[in-house]
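One structure below.
Complex shown without one protein chain; remaining protein chains in place.
Per-chain numbering from 1; labels A, B and C assigned in written order.
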Amino acid sequence: MGIELIMIIILIFILLGAIIAVEIKDLLSAVISIGVVGFGISIAFLFLQAPDLAIVQIAVETVLLVLLIRATIRRDVKSTHSHINWAGLICVVVLCLALIGFGFFAMQELKFGEPAISKIQAAPSNHYLKEGLSETGSANIVTSVILDYRAYDTLGEATVLFTAIIGALAILRGIARKQKGGK
Amino acid sequence: MNGMSPIVQTVARFVKVFILLYGIYLTLIGHLTPGGGFAGGVVIASLYIMLTLAYGKKFALKFFPRRLAGSLDSVGALIFLVVACLGFGFGGIFFANFLEKSYPGAEFSLLSAGTIPISNIAICIKVASSLFLVFIIMAVARIIDKKDGSKEFKQDEEEE
Amino acid sequence: MIFPLCFALFVVGLYCVLTKKNVIKIVIGLTIMEYSVNLFLVLLGYKKGASFSDVQAPIIEPVTNLDDFFMKAVDPLPQAMVLTSIVIGLGVTALAIAICIRLYQRYGTFDISKMRRLKG
Partner (left out) sequence: MIELLPLFIAIPLGGAFLITLTAWKLKRLADILGVCASLPLLVLALLCIGNRGVYHIGAFLAPLGINLVLDGFSIILLVIVNVISFMAILYSISYMEQYTAKYKYYALFLLMVGGMNGVVLTGDMFNLFVFLEIASIASYALVAFGCEHEELEASFKYLVLGSIGSTFILLGVAVLYGLTGYLNMASIAQAVASMEKTWLFSFASVLFLVGFGIKAALVPFHPWLPDAHPSAPAPISAMLSGVLIKALGVYAITRVVFNVLGATSLFGIIIMVLGVLSMTIGVFLAVGQWDFKRLLAYHSISQMGYVVLGLGLGMFIIANKGPTLVAGMAIFGGLFHLANHAVFKSLLFLCSGSVEYQTGTRQLKELGGLQEKMPVTRVSCTIASLSIAGIPPLNGFWSKLIIVIATVQAAFLYPSMLILTAITILVSFVTLISFLKVLRYVFLGELPSLFKNIKDSSLFMCASLVMLSLLCISMGLLLIPGLRSVVFDPAVEVLKQGLDYGKQILTGL
C-alpha cells in the first residue's frame, strides 16, 4: 500500500506544478514552477529506488533553471494576452482528450508493481542483476549497464551533449555572415 | 555580471573546495555507489556556475577561460572514443572492457572495474566543461539596445 | 492508476507546446514532456515488495548476499535509459534557449505570433 499511495501523492503534486507552469502569466514564476516539477520528479526517483537518477536529476535541474532564468530575467515581459484563435485551440484540446482517453484505456494493462522482467526470465535485466558484479566488476549495476553492457549508448549520449553545445555556440556567435550579407 | 555582495563571495570561497571534492568523489566512486560521470560532471559544472555568479564574469573566465573549456569538452569526448577504440585494438571488439577486471580480492576496491573508471572520468570532464561553456556563452552574450531600437548582439572576445 | 497519471503529465506538456504563444512557454512544455517520459520509464522498472525493506536499489554492497539481491533489486535497464534521456533533454533545452535568446535579439519579443516573417 505504502509506495503506491506516496507515488500518487507525488504525481498529483507534480501535475499541479506542471499545470501552474503552463497557465501562469508571468514568465519567471512559470520557470520557478518548472523547478518544482523537476525536484518533485527527483523525489519520485528516490522513492522508486533510483538514487543515481535522483542525484543527476537534481543537478541537471539546477543547471536548467539557471539557464532558463538567464534567458528570461532581463526580458521579463509578461506574456501579453494576444488573441486566441479558437479554432486551433479547440482542435488541440480535442486531440489531447482523444490521446488521454486512448492512453488511459491502453495503460490499464500495465500493473505498477510487476515489471516485465519478473514475468520473462530471459530478459537481459535478470542477467545484469545476476552476473553484473562478476562480468564487469562494478558493484553499481546501473553504472555497469551504462558503461559496459550498453557503453555504445553512452557514447551516443556524450555526442548528443557535445552536438547541443557546439550547436548552441554556432547559433550564439557574434557575426554570422561575412561580406555577402545574405539576402 | 560583476559579482554579488561580499557575503556571497566569502561563502562561495569557503564552499568551493568542498563542492569540487564532492564532484570528484562522485565521479571516482561511480562504480561502487550511486553517482558516476554524469552526476560528478554536473556538480562540478554547477560549482563553476556558482563562482561565475558570485565573482562576476571576468574572474571566472580567468579561472576557467572559454578556450580551455572548449578544448576540454572535445578532449573528454575523444578520451571516451579512444577507450572504445582501444577495446577494438586489444579485445578485438569495439567496446570491449579489456582491462583486468575483478582480480581476486578486489571485489569492492577503487580500481576494480576495468575501463569503467576511465570512462567515468572522461564523461565527467566532458559534462563539466560543456555545461560551463554553455553558461558562459549565454552569460557573456550581452544584448545592447541600439538607438534605432534594433538590438545588436555582441560577444566579447570573438575568436574569428 | 499511476501510469495514466504519468501519461496525463505528458499530455499537459503537449497541450502547452501546441497552444502557448510565448517561446519560453513552448520550451517549458517540451521540458515537461521530457520529464514525464523519464518518469514513465522508471515507473516501468519498479518491483513492488511486501514492505519498503523488500525493495532495493540495484547496487551491491559488500554485505548483501547475491541470491536475495536478485529477488529484491529493481530493474537497472530503465534507469540506464533515463540517465541518458535526462542529459538528452538538457541538450535539447540548452539549444532551444540559445535559439530563444537569438530570436529575442532579432525580433525583440518572445511572442511567436509576432514572428511571422516566414510566408506560406
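The criterion applied here is as follows: contacts are C-beta pairs under 8 Å (C-beta built on N, C-alpha and C of every residue); 3 or more make two chains touch, one makes a residue touch a chain.
These numbers were taken from a predicted model, which means no experiment stands behind them.
The missing chain, though absent from the view, touches A, B, C when the full complex is examined.
In the complete assembly, the contact with the undisplayed chain comes from C:26, out of C:26, C:60 or C:74. Taking the complete complex into account, C:17 is the one of C:2, C:17 or C:55 that touches the chain left out. The set of chain C residues touching the chain not shown comprises 10, 14, 17, 23, 26, 30, 33-34, 37, 40-41, 44, 77-78, 81, 84-85, 88, 91-92, 95-96, 99-100, 102-103, 106-107, 115, 117-118, 120. Along chain B, the points of touch with the absent chain fall at residues 70-71, 73-75, 77-78, 81, 84-85, 87-88, 91-97, 159-160.
For chain A, the residues touching the absent chain in the complete assembly are 102-103, 105-107, 109-110, 115-117, 119-120, 122-125, 127-128, 148-153, 155-157, 159-160, 162-164, 166-171, 173, 175-180, 182-183.
Note that in this section only the chains that are shown with their structure count from here on.
Taken chain by chain, the contacts link every pair, so each chain touches all the others.
Chain B and chain C have Cα centroids lying 22 Å from one another. A separation of 21 Å divides the Cα centre of chain A from that of chain B.
For the pair chain A and chain C, the distance between mean C-alpha positions equals 1 Å. For chain B, the set of residues touching two or more other chains reads 33-34, 36, 38, 107-108, 127, 131, 134, 137-138, 141, 143, 153.
Looking at chain C, one finds that residues 57, 59, 83, 87, 90, 94, 97-98, 101-102, 104 touch two or more other chains. The touching residues of chain C, when paired with chain A in their complex, are 1-16, 18-22, 24-25, 27-29, 31-32, 35, 38-39, 42-48, 51-52, 55-61, 66, 69-70, 73-77, 79-84, 86-95, 97-102, 104, 109-111, 113. Across the complex, chain C is touched by residues 2-4, 7-8, 11-12, 14-15, 18-19, 21-22, 27, 30-31, 34, 37-38, 41, 44-45, 48-53, 56-57, 60, 63-64, 67-68, 70-72, 75, 77, 79-80, 82, 88-89, 92-93, 95-96, 99-100, 103-104, 107-108, 110, 112-118, 124-126, 128-130, 132-133, 139-142, 145-146, 150, 153-154, 156-157, 160-161, 163-165, 167-168, 171-172 of chain A. For chain B in complex with chain C, the residues that touch the partner chain are 33-34, 36, 38, 107-108, 127, 131, 134, 137-138, 141, 143, 149-151, 153.
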